[in-house]
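A single protein chain has been omitted from the complex, and every remaining protein chain is retained in its original position.
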Amino acid sequence: MTNAFTTSGILGGLLSDPEIAAEFGASAFCTRMLEFEAAWTQALASCGVVTAQEANTALAAIKGFSADNLGQGSDRDGIPVPVLVAALKSGLKDGAARAVHTGATSQDVIDTALILTCLSVLERLTDRMTRVVAGLDAVLDRYGDAPLQARTRMQAALPATVGLRVAAWRRPLADRLSQTASVRADLAVAQIGGPIGIRETPHPHVADCAAMVAETLGLSLGPVWHADRSRVVAFGHWLSLVAGSLGKIGQDVALMAQQGIDEITLSGGGGSSAMVHKQNPVAAEMLVALARFVAAQQGILGQALVHEQERSGAAWALEWLTLPAMAEATGAALNHAERLIDSIKRIGAPE
Amino acid sequence: MTNAFTTSGILGGLLSDPEIAAEFGASAFCTRMLEFEAAWTQALASCGVVTAQEANTALAAIKGFSADNLGQGSDRDGIPVPVLVAALKSGLKDGAARAVHTGATSQDVIDTALILTCLSVLERLTDRMTRVVAGLDAVLDRYGDAPLQARTRMQAALPATVGLRVAAWRRPLADRLSQTASVRADLAVAQIGGPIGIRETPHPHVADCAAMVAETLGLSLGPVWHADRSRVVAFGHWLSLVAGSLGKIGQDVALMAQQGIDEITLSGGGGSSAMVHKQNPVAAEMLVALARFVAAQQGILGQALVHEQERSGAAWALEWLTLPAMAEATGAALNHAERLIDSIKRIGAPE
Amino acid sequence: MTNAFTTSGILGGLLSDPEIAAEFGASAFCTRMLEFEAAWTQALASCGVVTAQEANTALAAIKGFSADNLGQGSDRDGIPVPVLVAALKSGLKDGAARAVHTGATSQDVIDTALILTCLSVLERLTDRMTRVVAGLDAVLDRYGDAPLQARTRMQAALPATVGLRVAAWRRPLADRLSQTASVRADLAVAQIGGPIGIRETPHPHVADCAAMVAETLGLSLGPVWHADRSRVVAFGHWLSLVAGSLGKIGQDVALMAQQGIDEITLSGGGGSSAMVHKQNPVAAEMLVALARFVAAQQGILGQALVHEQERSGAAWALEWLTLPAMAEATGAALNHAERLIDSIKRIGAPE
Partner (left out) sequence: MTNAFTTSGILGGLLSDPEIAAEFGASAFCTRMLEFEAAWTQALASCGVVTAQEANTALAAIKGFSADNLGQGSDRDGIPVPVLVAALKSGLKDGAARAVHTGATSQDVIDTALILTCLSVLERLTDRMTRVVAGLDAVLDRYGDAPLQARTRMQAALPATVGLRVAAWRRPLADRLSQTASVRADLAVAQIGGPIGIRETPHPHVADCAAMVAETLGLSLGPVWHADRSRVVAFGHWLSLVAGSLGKIGQDVALMAQQGIDEITLSGGGGSSAMVHKQNPVAAEMLVALARFVAAQQGILGQALVHEQERSGAAWALEWLTLPAMAEATGAALNHAERLIDSIKRIGAPE
């Protein structure tokens, strides 16, 4: 769902992330759907369902396609694929038309394009996480031995060092990074099952095509998962862990920046329209809000597991309503975290 | 948070509503912030804080303002108001500059502009609700006496009529409409408290200015509510009731449209890329998804009540992350409901 | 759902409230179901469906009933009413048996008993809210003029008084209290519709019986709401507003109690097993946790609005899974708030 307030420009990048938004945007998503269709056409030729010439004619149409009315198709069909396929086929004669999408179904295209999107998002986010961890390492190097009061249950506990606090910020992010390969492998599975999730209809080469398409797209091919949304929910879980870890940093920084506590000095904090002396820890506050937002969306995304029969329009739409926003919020949080850590001018017990 | 997937065009109006989005967009919101500032400037003159001439100079600047870098200000300050006020004052000399915003604070501007936005949204949504109720009335007129099997716990219960089912669709919407005046009155309260919520600083006329501004904007003025977010949460609750009532309609229609049940026939259902014979009840599915989405966001919006001290950046941002999306989702649901009801070609027990 | 960890005694009343729990417990709920059945039997006699003697025999059975196997009935039927009705009828001859439950349905009993429960809960909670407001009034009387730094966005803003902060704690609770009569009126509506929500079957006196039963139970009788769960969701909303307002108090107190801030001194804070010098603001922390818990449950309760057809077992169960826990959590929060406010030994800027 749009949030015009956070994205129309008036709030800048406070609660948005254009780079991650672009991953889910019409242009990138259409490109990925076309990658699927091109791979499928090639596979149909390899399996002998169509001739090489028919496939080449179809590929030219796929390559030359420029979307303009996919939204109207979605309004009618609930998904942009039928109108996309119709547009690709328009102007193609019988054999070449048969070289487009034959044996695939809309969900194959959307789910597999979503996986490609998530993989690209994963790469961008882990790049940023690497930089955030490096930033924390620099803080540890420089200030790790500085004294800092440990606080438990909002109360002063025992004397400690900056290293204790910042290592606790770093650890969960480093843990997530160390699991990247396994997260990627769990995610990088094509979803191809044909109309109802059986790789046998409407032609006997659907299973072979599915295997070839997966390989072309750099994905593995396990059992059909059209109605098992665990994979998508698990990616949301990963996002919520990342955003949540950043939320802890934000909460700690906001507490450390209080006058009277004075355990951190930041450069370039936010100004006030009424109180010019103030320097508000804006990035820290946003980390808290974004963490709560992402965590809570996971409670909705998880409802998508109640995916009835062989395809649920309602449960599927819950994924679309939440996962892209969760990814972008996590991206925005990483942007804030990177800048926040760079802005630390001093950290540790007040002098 | 953006959801580029649902809003970049590829899904059309399936999960978005451009009209409601525009209410929260930069242009409309900036206009409402400027309405606040203009009213404030006039009030400052009326109270004698500035001269009429100073106020007129300031009003000309407010009227001629065109935003271009509010986002950059938000990036820095966490809100667009400081940069807006600075821009308005730039080029104004001392007295005229003092005629801008003096005694108000960023939160006054944002919260009051948000209230104006919500009131406009309320009007648009109730217009649509009125049309949906009228559509249901037409269905009741035409088909109310047609037989329909009542079903409880997903099982056939007793013979009944279409009237039983459709009256249950209509009632909660009509109830919400009958409460519109009271919802509007609860919502239409200006939030003006100055820097920390006391209408006494930084000049003795803040309370008078607040009263005048509220009147100019067509709002009432109760106690300061800068840190009491009940009003905003209550509007979210109203949205969730509306969207939830539509979700029930969608769920019922999707069940009635099943082959073997055949209790409703719709025109223009959604097509499938692989199965040309299919007519999917897309609008009904979206009603279910949007209802679940809005209801769940209320669980996040309610966290905004834990709004610490005199202003919480983190809790405040939770409102921005959820309420605009809830409003737009409810708007999209009303659009779907209106079309869905218009598309009923037959309703009742199969012949 | 049980939460054995919070309720089995090991956590005391930290996250539970035996008084509110008892309202939803088997004994109290069974009593309320029997009140419904007794009123129904009387109404059947008044309408002439059964004789006065048959009704008296049935009433004796209802009065003498002691539940012992309702749970087994629920295991089988999904609700305790069928087994309850069967038990009441066992031993009664034809006419007297007909004087039990004839024309009512399980949902009528459960929903109306739930309303009676909620009304009793409302009374208990508003009693406590009255005491909390009185406690805050005492704080205002004693410390209202004491200096306190106003803080916005976690930063020192401007000098203010304790009165500013504590009035902001008091106001939303007082607002809720001032709306009690209207909340009560909205809630106090019997839910009686017979098997499928038509007050015409299985005998022509169902509507008359419904009206009499409502009156006997001190409830009004509006349109049937068997499939419109707005009333239940709205009560959850009220609970979330109350708990959220208390969460703000808790968050503020936890921040004020920090060493270095020292704006509040509490008696009797929590001890630590490892650090004997510590005094943890346990009640304040619990207020925050309970507020977040209740607010978030509202996001699930709202899903109950997607209540398909004439009765949804799945959507209905979502109410049972959330509302009683929300009520108890709000009750526990009020208990904590009352004790917390009583424990204030000093509040205001450190000397």
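For clarity, chains are labelled A, B and C in written order, and residue numbers in each chain start from 1.
Rule of thumb we're sticking to: contacts are C-beta pairs under 8 Å (C-beta built on N, C-alpha and C of every residue); 3 or more make two chains touch, one makes a residue touch a chain.
Small disclaimer: the values here were computed from a predicted structure and weren't measured.
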item	value
Option from B:C47, B:A146, B:A207 or B:I261 whose C-beta touches the chain left out	B:I261
Candidate in contact with the missing chain, chosen from B:D17, B:D208 or B:E285	B:E285
Contact with the hidden chain (one of C:A234, C:A314 or C:A349)	C:A314
For chain A, the residues touching the chain missing from this view	78, 150-154, 157-158, 160, 164-165, 168, 171-172, 175, 195-198, 201, 223-230, 233-234, 237, 240-241, 244-245, 247-248, 250-252, 255, 288, 291-292, 294-303, 305-313
Positions on chain C where the hidden chain makes contact	1-17, 20-27, 29-30, 67, 70-82, 85, 101, 104-106, 109, 194-195, 202, 250, 254, 268, 270-275, 280-282, 285-286, 288-290, 292-293, 296-297, 299-300, 303, 312-315, 317-318, 320-325, 328-329, 332
Missing-chain contacts mapped onto chain B	149, 151-158, 254-255, 257-262, 270, 272, 275, 278-282, 284-285, 296, 299, 303
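The working rule: only the chains that are shown with their structure count from here on.
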item	value
Maximum centroid distance from chain C, chain identifier (CA atoms)	A
Distance from the mean Cα position of chain C to that of chain B, given in whole angstrom	29
Mean-CA-position distance for chain C and chain A (Å)	39
Junction residues of chain B - those touching two or more other chains	78, 195, 250, 288, 292, 296-297, 299-300, 303, 312-313
